[in-house]
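This report concerns only the one structure given below.
Every protein chain except one is present and positioned as in the full complex.
Right after this comes chain A.
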Amino acid sequence: MTDMTNAAAPAAAPKSSLLQQDARTRRRNAAETRFKAYGIAAIAVGLVMLAILLVTIVGRGTGAFTQTFITLEVALPADTLDKKGNRDPEEMKKVSTFGYKPLLAQAFEAKIAATGGLDSDLDPKKMAGILSDSAPAQLRDFVLADPSVLDRTVAFEFLASSRVDGYMKGRVSRDSIAQDKNISVEQLDFVDKLIAEGSLEKRFNLDFITGSDASDARPEAAGMGVSMVGSFFMMLVVLTLALPIGVAASIYLEEFAPKNWITDVIEVNISNLAAVPSIVFGILGLAVFINYMHLPNSAPLVGGLVLTLMTLPTIIISTRASLKSVPPSIRDAALGVGASKMQSVFHHVLPLAAPGILTGTIIGLAQALGETAPLLLIGMVGFIASNPPDSIASGLLDPNSAMPAQIYEWAKRADPAFYERAWGGIIILLVFLVTMNTIAVLLRRRFERRW
């Protein structure tokens, strides 16, 4: 008590100058500078991490959006494809994809003959090996769709096999394929020739965004489209259930419910639910929706129900927060002119809280969109090579995957071509999430509090 204050105050008072910092001030300023430096360092670390993340994702994922295509003129002889010659599609279906395979080899042979030979003695069958396994099916679908093309020569664009695609993207080289029986050095020489000739090129591949998943042997044909549709139907379920239920629950708890120990318990439990790991909701969904209610496995409806359970606490908490932020004077004003409780809530409080509610809902949806763990338990992860659903009912009930589950599925597969697609899928998912969060931020900005 006496040492510092008394000694300093009367004796030093006449000498102290504002132009000269005393030791205490210097120490305080130094501490402040240090603290700012810590803060800046922390932010810098965060930014560096973010930059690394973005660079990695973009660097590894953009490749998935381009694909190698081979342009090839294929003759479609009627005598092999339509043996009876009556152009009846039912009859023509008897020719399987194996029947179409030799046509591709012949097409390559013709091409080589026209362009003047090959250095190596690669047989035409091996030449056709640089095409994706989906090439014969593509031919067959084309012919069955329109039998009048028979006996003509048509130019096709085929997907190259994933090894050739990897060669174009630098993932595969002549050294790295020594042990690889799917491709040989001769085939790569052949590819180089096709590049020089201009019939093989890498370009943007819309099918990666719109297509469906493909089997292990055809990574080049796999796409996110169908799992996107699965995610869309799940979000539809979440939105139509979680928003009304969450908002109704919040309004009741915030505006109508008496404040007693029961509502306290409910409140505490809602906060706790928000912190429950999502896989718990997954196993709950498995037990209740699938084992007990016998809803179909792997269905977006079930996924949506599980994600609804997971999203509800988030929506309730944010809705209650935005209801709380509406000043009580607005409620008083409404009640004061003789509005009922419900009128005051629906005419005045809810419109003012709406931006906050929407923001919370969008953030909840974004969370649900990126959620994978609960989907593991209800069978939405795995190879689901379905076609896009043709109706809302089949969209909800047919087995499907979801974007994050599809990404997980690809990352699990051995072929590095799938690994690239996983990163590409991450980019698509992030685009969705960033868009949703941007909408949330814009909404908040647009409807800044107006009182």
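Assorted remarks:
The rule we apply is simple: a residue touches a chain if its C-beta (ideal position, glycine included) is under 8 Å from a C-beta of that chain, and two chains touch if they have at least 3 such contacts; residues count from 1.
In this section, contacts and distances are computed from a predicted model.
Missing from the rendering is one chain, named in UniProt as "Phosphate ABC transporter ATP-binding protein" (options: "Phosphate ABC transporter ATP-binding protein", "Pyruvate dehydrogenase E1 component subunit alpha", "Acetolactate synthase small subunit" or "L-cysteine S-thiosulfotransferase subunit SoxA"). The residue touching the chain not shown here, chosen from A:42, A:75, A:113 or A:333, is A:333. Only one residue in the set A:56, A:343 or A:387 touches the chain that does not appear here, and it is A:343. By the touch definition given at the top, chain A reaches the unshown chain through residues 258-259, 327, 329-340, 343, 347-348, 352, 450-451.
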